[in-house]
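The complex is shown incomplete by one protein chain, all other protein chains being positioned as in the whole.
And then subunit A:
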Amino acid sequence: MTLAVFFGCTFIAFGPALGLFLFTIARDPLRIIILIAGAFFWLVSLLLSSLIWFIAVKASDPRDEALQKGLLIFGVMFSVLLQEAFRFLYYKLLRKAIEGLVALSEDGCSPISIQQMAYVAGVGFGLMSGAFSMINLLADSLGPGTVGIHGDSQLYFLTSAFMTMVLIFLHTFWGILFFHGCEHRRWWEIAAVVVMHLAVSGSTFWNPLYVGSLVPSYLLMAAAATWAYLLSGGSAQNLRRFLLCLRSGASPQPGS
């Protein structure tokens, strides 16, 4: 496979996330730390779920195909639930951290709000999840080979890149929704995030049939994006003002 595939898939998968990182996270050291800690929490959740799956597989008959498939489905679902559980734990940790920051600040308010932390935590989860899904593929795409030579889909790399991108975005929005639900004690928001995550992971079981996994994921991403935008204080009016470069309360002016 060629360099074009490598660079193309890298930028499809990680380009938006890199933009998010450079423009919103890289300047503030506290956000970088929250990002890395979020990545760490995702990693720990993956570790535990892999442990469970590994034990289950070792305890079962390797030749029984249906059982192995069933264990895989169980592994995926359990991993999703564990990721959300760790997102909750991370929320708890960040809440404590905010209390510490407030206590230590000069003017009684924290240098970073829980909403910003929710966003950064979501990006952290997303980046780590995307990296773990995509990096090995990217490394292989630099080497020799023919995609789909045994009859599999030839769009493997491309669809993986798109799936990774949508997953990174989804994790970001889920972070915002989840933390908002935890903050305001709206359990149905949290449940919605878990259900969405299960739905997206479940849709990937269709996978050589990419219309069954990519299309629902992108639709869910659009829904989650709108919901997170509205929860963060956005509205149609804000959006219109931003797009037309209006200043608040003034006549339309070009540029900002």
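Here, contacts are C-beta pairs under 8 Å (C-beta built on N, C-alpha and C of every residue); 3 or more make two chains touch, one makes a residue touch a chain; residues count from 1.
As a convention for this text, contacts and distances are computed from a predicted model.
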Among "Presenilin", "Proteasome subunit beta", "Centromere protein M" or "Calcineurin like EF-hand protein 1", UniProt-listed name of the chain not shown: "Presenilin"
Chain not shown: contacting residue from A:F7, A:W187, A:F205 or A:F242: A:F205
Hidden-chain contact residue, picked from the options A:A17, A:A39 or A:L177: A:A39
Touching residue (missing chain; options A:L94, A:I114, A:A131 or A:L231): A:A131
Subunit A residues touching the omitted chain (full complex): 28-30, 32-33, 36-37, 39-40, 43, 46-47, 49-51, 53-54, 57, 72, 75-76, 79-80, 83, 101, 104-106, 111, 128-129, 131-133, 135-137, 139, 156, 159-160, 163-164, 167, 200-201, 204-205, 207-208
